[in-house]
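With one protein chain held back, the other chains of the complex are shown just where they sit.
Lettered A, B and C in written order, each chain numbered from 1.
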Amino acid sequence: MNVFSKFETELAVRPDDIDLYQHVHSTRYLDYVLAARFEQMEKHYGMSMPAFAARGLGWWMKTANVHFKRPLGLGDRMVVRCWIDHFTETGCRVCFEIDKLPTGKRVCDGHCDYTLVTLATGRATPLPEDVKAKYSI
Amino acid sequence: MNVFSKFETELAVRPDDIDLYQHVHSTRYLDYVLAARFEQMEKHYGMSMPAFAARGLGWWMKTANVHFKRPLGLGDRMVVRCWIDHFTETGCRVCFEIDKLPTGKRVCDGHCDYTLVTLATGRATPLPEDVKAKYSI
Amino acid sequence: MNVFSKFETELAVRPDDIDLYQHVHSTRYLDYVLAARFEQMEKHYGMSMPAFAARGLGWWMKTANVHFKRPLGLGDRMVVRCWIDHFTETGCRVCFEIDKLPTGKRVCDGHCDYTLVTLATGRATPLPEDVKAKYSI
Partner (left out) sequence: MNVFSKFETELAVRPDDIDLYQHVHSTRYLDYVLAARFEQMEKHYGMSMPAFAARGLGWWMKTANVHFKRPLGLGDRMVVRCWIDHFTETGCRVCFEIDKLPTGKRVCDGHCDYTLVTLATGRATPLPEDVKAKYSI
């Protein structure tokens, strides 16, 4: 069984993320995960979303699963930690944890399942060997 | 075992929901569920979010679970169907389905677990009897 | 001097639009205008955004000007009124008013200047005669 690297991205809450309870709106945490993941794809895996698009490929989210522990508020900073849990024939599961800074207290965690698709058809496609190699770090 | 009513709300995609794949951004579907749910709380359950706030109570999302089937695009319309699956001592599980209109094809489904909190402390609080009665339809 | 038709679209505030003051976040009003405008382009002018895209054309916003009068809150409904003020060689000015429902009190008004661009190059392009005819109602 493979164990894959965990990568971290620091982000800050934006004022338009705040909801009526003066907390980050529950749906925004997944936006933070995507922002972190996109940065990590380019910086750490060496194959960015635009690089996939240039090959006619895209990643579509199949499931999202989030457990909320404590909310972030206006001006808060966070670290978003992401890693690949496992591959399937046409996709992968990405796990994530968001911790508040500087305390390191858990904000939320969960996972997303992704399918690799051919953008022209929207159909699932087997992971190319070079993609799997780049992402198996 | 109780079976609770399913309620429906029709919504339309907003241009700012569209992502780089010309689909609704994956995190927006949960916004649609919340929009539908807020409307249904007021219209069908007779106790709106502001009515909870007036009693010092709020609903915090504890988990979100979404399964994506097919994306919505610019100008698409949908029906968002929500219902209570079960109550816990301090919360409930709300299930949802989003279907595309007019075809009725499934866009996504899933559930959210909520905890009722006292807004002043952020702590979970047992469901008041009258709240449970109003929401047990 | 031409006077162009005013068209109306009814919309509702979504919970994710609410900010820390429990009002609609100031930047969302422009999203409402775009949502209304897209609907009106399809329904009233008979040439939708996807129809422009199919001809390789897009509308880029050049300026936005908003005057805020009174905020909307959770669950509020509104009417968004839009009309063309004038055409330029490669674009047009769209004026808008948002009124709260059912009172009809003014929420905000303003205008946006748009440029028609060839999507392949991102360059401004003169308004085709048939487009100008369709939008001169």
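We take it that a residue touches a chain if its C-beta (ideal position, glycine included) is under 8 Å from a C-beta of that chain, and two chains touch if they have at least 3 such contacts.
Every value quoted in this text rests on a predicted model; they were computed, and no experiment measured them.
Touch with the chain that is not drawn comes from one residue among C:6, C:67 or C:105, which is C:67. Summary of contacts with the chain left out: across C:26, C:48, C:90 or C:125, the touching residue is C:26.
Within the whole complex, the absent chain has one touching residue among B:36, B:57 or B:74, and that is B:74.
The set of chain A residues touching the chain not shown comprises 12, 14-16, 31, 34-35, 38-39, 42, 48-50, 74-75. As for the chain not pictured, it touches chain C at residues 20-21, 26-28, 30-31, 34, 49, 58, 60-68, 71, 119.
Not every partner is drawn; the one left out touches chain B at residues 15-16, 18-20, 22, 25, 27, 74.
Following the convention adopted for this analysis, only the chains that are shown with their structure count from here on.
Across all inter-chain contacts, the pair with the most C-beta pairs is A-B.
Of all the chains, the one whose CA centre sits at the greatest distance from that of chain B is C. Comparing the contact residues of chain B and chain C by number shows a mostly shared set, over half of all numbers used being common to the two copies. Chain C is reached from chain A by a rotation of 180°, derived from superposing Cα atoms (nearest 5). In terms of their C-alpha centroids, the spacing between chain B and chain C amounts to 29 Å.
Each of residues 20, 27 in chain A touches at least two other chains.
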